[in-house]
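What follows is a single structure, written as C-alpha coordinates, with notes after it.
Just one protein chain is left out here, and the rest sit where they should.
And then chain A:
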Amino acid sequence: MVESPVVQGLRAYVLIVGMWIRSTMAYRTSFALTVLGNFLVTGLDFVAIMIMFWHTDVLGGFAVAEVALLYGTASASLGLADLTMGSASRLGRRVRDGTLDTLLVRPVPVIAQVAADRFALRRLGRVSQALLVLVWALSSLEVAWTPVKALLLPVTVLSGAAIFGALMVAGAGFQFLAQDAAEVQNSFTYGGNTMLQYPPTIFAKDLVRGVTFIVPLAFVNWLPALRILDRQDPLGLPGWLDFAGPVVAVGCCFLAGLAWRAGLRSYRSTGS
(Lines give C-alpha, C1' and ligand atoms only; values in the text may rest on other atoms or scores of the structure.)
Protein backbone atom coordinates (compact mmCIF):
# COMPACT_ATOMS: atom_id res chain seq x y z
CA MET A 1 0.00 0.00 0.00
CA VAL A 2 1.78 3.11 -1.22
CA GLU A 3 0.08 6.35 -0.28
CA SER A 4 1.21 9.65 -1.69
CA PRO A 5 2.70 12.01 0.91
CA VAL A 6 -0.21 14.39 0.34
CA VAL A 7 -2.79 11.75 1.23
CA GLN A 8 -0.67 10.62 4.16
CA GLY A 9 -0.32 14.18 5.36
CA LEU A 10 -4.03 14.92 5.09
CA ARG A 11 -4.91 11.72 6.91
CA ALA A 12 -2.48 12.49 9.74
CA TYR A 13 -3.72 16.09 9.85
CA VAL A 14 -7.31 14.96 10.25
CA LEU A 15 -6.36 12.42 12.93
CA ILE A 16 -4.40 14.88 15.02
CA VAL A 17 -6.94 17.67 14.60
CA GLY A 18 -9.73 15.27 15.56
CA MET A 19 -7.91 14.37 18.70
CA TRP A 20 -7.40 18.00 19.69
CA ILE A 21 -11.04 18.82 19.01
CA ARG A 22 -12.13 15.92 21.19
CA SER A 23 -9.88 17.07 24.00
CA THR A 24 -11.09 20.69 23.62
CA MET A 25 -14.69 19.53 23.75
CA ALA A 26 -14.08 17.91 27.10
CA TYR A 27 -14.37 21.44 28.49
CA ARG A 28 -17.39 22.76 26.63
CA THR A 29 -17.97 25.90 28.66
CA SER A 30 -14.41 27.08 28.40
CA PHE A 31 -14.48 26.28 24.69
CA ALA A 32 -17.64 28.33 24.18
CA LEU A 33 -16.11 31.23 26.10
CA THR A 34 -12.88 31.23 24.08
CA VAL A 35 -14.79 31.15 20.80
CA LEU A 36 -16.90 34.06 21.99
CA GLY A 37 -13.77 35.92 23.07
CA ASN A 38 -12.15 35.34 19.70
CA PHE A 39 -15.38 36.47 17.99
CA LEU A 40 -15.45 39.73 19.95
CA VAL A 41 -11.74 40.54 19.75
CA THR A 42 -11.54 39.98 16.02
CA GLY A 43 -14.80 41.89 15.61
CA LEU A 44 -13.22 45.02 17.06
CA ASP A 45 -11.61 45.99 13.77
CA PHE A 46 -15.00 45.96 12.10
CA VAL A 47 -16.31 48.17 14.87
CA ALA A 48 -13.43 50.53 14.06
CA ILE A 49 -14.55 50.65 10.44
CA MET A 50 -18.14 51.35 11.48
CA ILE A 51 -16.97 54.22 13.69
CA MET A 52 -15.20 55.75 10.71
CA PHE A 53 -18.46 55.72 8.81
CA TRP A 54 -20.15 57.80 11.51
CA HIS A 55 -18.26 60.78 10.17
CA THR A 56 -18.39 60.05 6.49
CA ASP A 57 -20.59 58.25 4.01
CA VAL A 58 -17.83 57.06 1.72
CA LEU A 59 -14.29 55.89 2.27
CA GLY A 60 -12.06 56.13 -0.80
CA GLY A 61 -15.26 56.21 -2.84
CA PHE A 62 -16.65 53.06 -1.18
CA ALA A 63 -19.87 52.88 0.80
CA VAL A 64 -20.07 51.04 4.09
CA ALA A 65 -21.59 47.88 2.64
CA GLU A 66 -18.89 47.74 -0.01
CA VAL A 67 -16.16 48.02 2.62
CA ALA A 68 -17.98 45.32 4.57
CA LEU A 69 -17.70 43.06 1.53
CA LEU A 70 -13.93 43.64 1.46
CA TYR A 71 -13.73 43.12 5.20
CA GLY A 72 -15.81 39.96 5.17
CA THR A 73 -13.91 38.28 2.35
CA ALA A 74 -10.42 39.13 3.66
CA SER A 75 -11.23 38.22 7.23
CA ALA A 76 -12.96 34.97 6.31
CA SER A 77 -9.93 33.97 4.24
CA LEU A 78 -7.48 34.83 6.99
CA GLY A 79 -9.69 33.14 9.57
CA LEU A 80 -9.82 29.90 7.58
CA ALA A 81 -6.06 29.95 7.00
CA ASP A 82 -5.41 30.73 10.64
CA LEU A 83 -7.74 27.94 11.76
CA THR A 84 -6.13 25.30 9.58
CA MET A 85 -2.49 26.42 9.38
CA GLY A 86 -2.01 28.95 12.18
CA SER A 87 -0.25 26.51 14.49
CA ALA A 88 2.65 26.29 12.05
CA SER A 89 3.76 29.73 13.18
CA ARG A 90 4.89 28.22 16.48
CA LEU A 91 7.57 26.25 14.65
CA GLY A 92 10.42 28.57 15.66
CA ARG A 93 10.22 27.43 19.27
CA ARG A 94 10.41 23.79 18.24
CA VAL A 95 13.43 24.50 16.07
CA ARG A 96 15.20 26.40 18.82
CA ASP A 97 14.65 23.82 21.54
CA GLY A 98 15.06 20.82 19.25
CA THR A 99 11.66 19.27 19.96
CA LEU A 100 11.10 19.07 16.22
CA ASP A 101 13.20 15.90 16.49
CA THR A 102 10.24 14.05 17.87
CA LEU A 103 8.05 14.94 14.88
CA LEU A 104 10.72 13.81 12.44
CA VAL A 105 10.67 10.23 13.68
CA ARG A 106 6.97 9.75 12.96
CA PRO A 107 5.88 8.26 9.63
CA VAL A 108 3.85 11.26 8.47
CA PRO A 109 4.86 14.58 6.88
CA VAL A 110 6.15 17.09 9.41
CA ILE A 111 4.10 19.98 8.04
CA ALA A 112 0.87 18.08 8.76
CA GLN A 113 1.96 17.48 12.35
CA VAL A 114 3.07 21.07 12.82
CA ALA A 115 -0.12 22.55 11.35
CA ALA A 116 -2.37 20.26 13.37
CA ASP A 117 -0.46 20.73 16.60
CA ARG A 118 -2.76 22.14 19.31
CA PHE A 119 -5.46 22.77 16.77
CA ALA A 120 -7.35 25.79 18.12
CA LEU A 121 -11.02 25.53 17.31
CA ARG A 122 -11.56 28.88 19.03
CA ARG A 123 -10.28 30.46 15.82
CA LEU A 124 -13.73 29.70 14.44
CA GLY A 125 -14.59 32.95 16.22
CA ARG A 126 -12.91 35.03 13.53
CA VAL A 127 -14.37 32.95 10.71
CA SER A 128 -17.95 33.19 11.96
CA GLN A 129 -17.61 36.90 12.65
CA ALA A 130 -16.27 37.51 9.16
CA LEU A 131 -19.04 35.45 7.58
CA LEU A 132 -21.67 37.42 9.50
CA VAL A 133 -20.27 40.69 8.17
CA LEU A 134 -20.15 39.17 4.69
CA VAL A 135 -23.80 38.10 4.86
CA TRP A 136 -24.79 41.56 6.01
CA ALA A 137 -22.79 43.16 3.20
CA LEU A 138 -24.39 40.95 0.58
CA SER A 139 -27.88 41.64 1.85
CA SER A 140 -27.44 45.40 1.80
CA LEU A 141 -25.54 45.67 -1.47
CA GLU A 142 -27.34 45.95 -4.76
CA VAL A 143 -25.14 43.78 -6.88
CA ALA A 144 -26.07 42.89 -10.44
CA TRP A 145 -25.54 39.17 -9.81
CA THR A 146 -24.52 36.89 -12.64
CA PRO A 147 -23.62 33.18 -12.34
CA VAL A 148 -19.95 34.10 -12.77
CA LYS A 149 -20.04 36.59 -9.91
CA ALA A 150 -21.94 34.15 -7.69
CA LEU A 151 -19.24 31.57 -8.25
CA LEU A 152 -16.45 34.10 -7.90
CA LEU A 153 -17.37 34.91 -4.30
CA PRO A 154 -16.80 31.50 -2.64
CA VAL A 155 -13.84 30.80 -4.92
CA THR A 156 -12.33 34.09 -3.77
CA VAL A 157 -12.70 33.28 -0.08
CA LEU A 158 -11.13 29.84 -0.57
CA SER A 159 -8.24 30.92 -2.75
CA GLY A 160 -7.65 33.83 -0.38
CA ALA A 161 -7.42 31.31 2.46
CA ALA A 162 -4.96 29.30 0.39
CA ILE A 163 -2.81 32.39 -0.26
CA PHE A 164 -2.74 33.28 3.45
CA GLY A 165 -2.08 29.63 4.31
CA ALA A 166 0.83 29.55 1.87
CA LEU A 167 2.28 32.66 3.51
CA MET A 168 2.04 30.90 6.88
CA VAL A 169 3.79 27.78 5.59
CA ALA A 170 6.50 29.82 3.87
CA GLY A 171 6.90 31.79 7.11
CA ALA A 172 7.32 28.52 9.00
CA GLY A 173 9.96 27.50 6.45
CA PHE A 174 11.91 30.68 7.17
CA GLN A 175 11.69 30.01 10.88
CA PHE A 176 14.17 27.18 10.37
CA LEU A 177 16.75 29.83 9.52
CA ALA A 178 15.60 32.68 11.73
CA GLN A 179 13.48 31.60 14.63
CA ASP A 180 11.97 35.07 14.96
CA ALA A 181 10.69 35.15 11.40
CA ALA A 182 7.17 34.72 12.81
CA GLU A 183 7.01 38.48 13.30
CA VAL A 184 7.74 39.16 9.65
CA GLN A 185 5.21 36.59 8.54
CA ASN A 186 2.57 38.06 10.87
CA SER A 187 3.02 41.44 9.28
CA PHE A 188 2.19 39.86 5.93
CA THR A 189 -0.79 37.82 7.13
CA TYR A 190 -2.43 39.84 9.89
CA GLY A 191 -1.08 43.16 8.62
CA GLY A 192 -2.07 42.29 5.07
CA ASN A 193 -5.52 41.33 6.24
CA THR A 194 -6.03 44.68 7.93
CA MET A 195 -5.01 46.40 4.72
CA LEU A 196 -7.35 44.31 2.58
CA GLN A 197 -10.29 45.29 4.76
CA TYR A 198 -10.08 48.78 3.27
CA PRO A 199 -10.61 49.86 -0.34
CA PRO A 200 -7.41 49.87 -2.43
CA THR A 201 -8.21 53.43 -3.47
CA ILE A 202 -7.15 54.85 -0.12
CA PHE A 203 -3.59 53.48 -0.39
CA ALA A 204 -0.65 54.80 -2.39
CA LYS A 205 -0.39 53.21 -5.82
CA ASP A 206 3.08 51.83 -5.15
CA LEU A 207 1.78 50.00 -2.11
CA VAL A 208 -1.10 48.55 -4.13
CA ARG A 209 1.36 47.53 -6.83
CA GLY A 210 3.52 45.84 -4.18
CA VAL A 211 0.70 43.76 -2.76
CA THR A 212 -0.37 42.83 -6.28
CA PHE A 213 2.89 41.72 -7.80
CA ILE A 214 5.31 41.03 -4.93
CA VAL A 215 3.20 39.56 -2.15
CA PRO A 216 0.10 38.76 -4.19
CA LEU A 217 -2.40 39.80 -1.54
CA ALA A 218 -4.51 41.81 -3.99
CA PHE A 219 -5.77 38.47 -5.31
CA VAL A 220 -7.15 37.54 -1.90
CA ASN A 221 -10.09 39.90 -2.28
CA TRP A 222 -9.38 43.29 -3.87
CA LEU A 223 -9.42 42.33 -7.51
CA PRO A 224 -12.33 39.84 -7.40
CA ALA A 225 -14.37 42.07 -5.06
CA LEU A 226 -13.94 45.02 -7.41
CA ARG A 227 -15.29 42.83 -10.20
CA ILE A 228 -18.32 41.88 -8.09
CA LEU A 229 -18.90 45.57 -7.33
CA ASP A 230 -18.37 46.53 -10.98
CA ARG A 231 -15.56 48.91 -10.14
CA GLN A 232 -12.24 49.69 -11.77
CA ASP A 233 -9.09 48.87 -9.86
CA PRO A 234 -6.79 51.85 -9.21
CA LEU A 235 -3.96 50.30 -11.25
CA GLY A 236 -6.14 49.71 -14.31
CA LEU A 237 -5.05 46.07 -14.62
CA PRO A 238 -6.50 43.78 -17.30
CA GLY A 239 -9.89 42.40 -16.31
CA TRP A 240 -9.01 38.71 -16.50
CA LEU A 241 -6.71 39.15 -13.50
CA ASP A 242 -9.85 39.40 -11.36
CA PHE A 243 -10.29 35.67 -11.92
CA ALA A 244 -6.66 34.73 -11.36
CA GLY A 245 -7.07 34.07 -7.61
CA PRO A 246 -7.05 30.24 -7.78
CA VAL A 247 -4.03 30.20 -10.09
CA VAL A 248 -2.14 32.61 -7.86
CA ALA A 249 -3.10 30.47 -4.86
CA VAL A 250 -1.73 27.32 -6.49
CA GLY A 251 1.50 29.15 -7.35
CA CYS A 252 1.82 30.44 -3.78
CA CYS A 253 1.27 26.96 -2.36
CA PHE A 254 3.94 25.58 -4.66
CA LEU A 255 6.48 28.22 -3.64
CA ALA A 256 5.56 27.78 0.01
CA GLY A 257 6.16 24.06 -0.37
CA LEU A 258 9.63 24.75 -1.75
CA ALA A 259 10.42 27.17 1.09
CA TRP A 260 9.21 24.65 3.64
CA ARG A 261 11.31 21.83 2.17
CA ALA A 262 14.41 23.98 2.00
CA GLY A 263 13.86 24.98 5.61
CA LEU A 264 13.31 21.41 6.76
CA ARG A 265 16.48 20.29 4.97
CA SER A 266 18.48 22.89 6.84
CA TYR A 267 17.24 21.66 10.21
CA ARG A 268 20.15 20.52 12.36
CA SER A 269 18.59 19.71 15.68
CA THR A 270 20.29 20.80 18.91
CA GLY A 271 23.16 19.51 20.98
CA SER A 272 21.03 18.28 23.85
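What we mean here is this: contacts are C-beta pairs under 8 Å (C-beta built on N, C-alpha and C of every residue); 3 or more make two chains touch, one makes a residue touch a chain; residues count from 1.
Here, contacts and distances are computed from a predicted model.
Think of the chain that is not pictured: of "Amino acid ABC transporter ATPase", "Alpha-D-ribose 1-methylphosphonate 5-phosphate C-P lyase", "Septum site-determining protein MinD" or "ATP-binding cassette domain-containing protein", UniProt labels it "ATP-binding cassette domain-containing protein".
Among A:Val35, A:Val108 or A:Val211, only A:Val108 touches the chain that is left out of the view. Touching the missing chain, out of A:Ser30, A:Thr99 or A:Ser140, is residue A:Thr99. One chain is missing from the display, and on chain A it is touched by residues 5, 8, 12, 15-16, 19, 23, 98-99, 101-102, 104-109, 118, 265, 267-269, 271-272.
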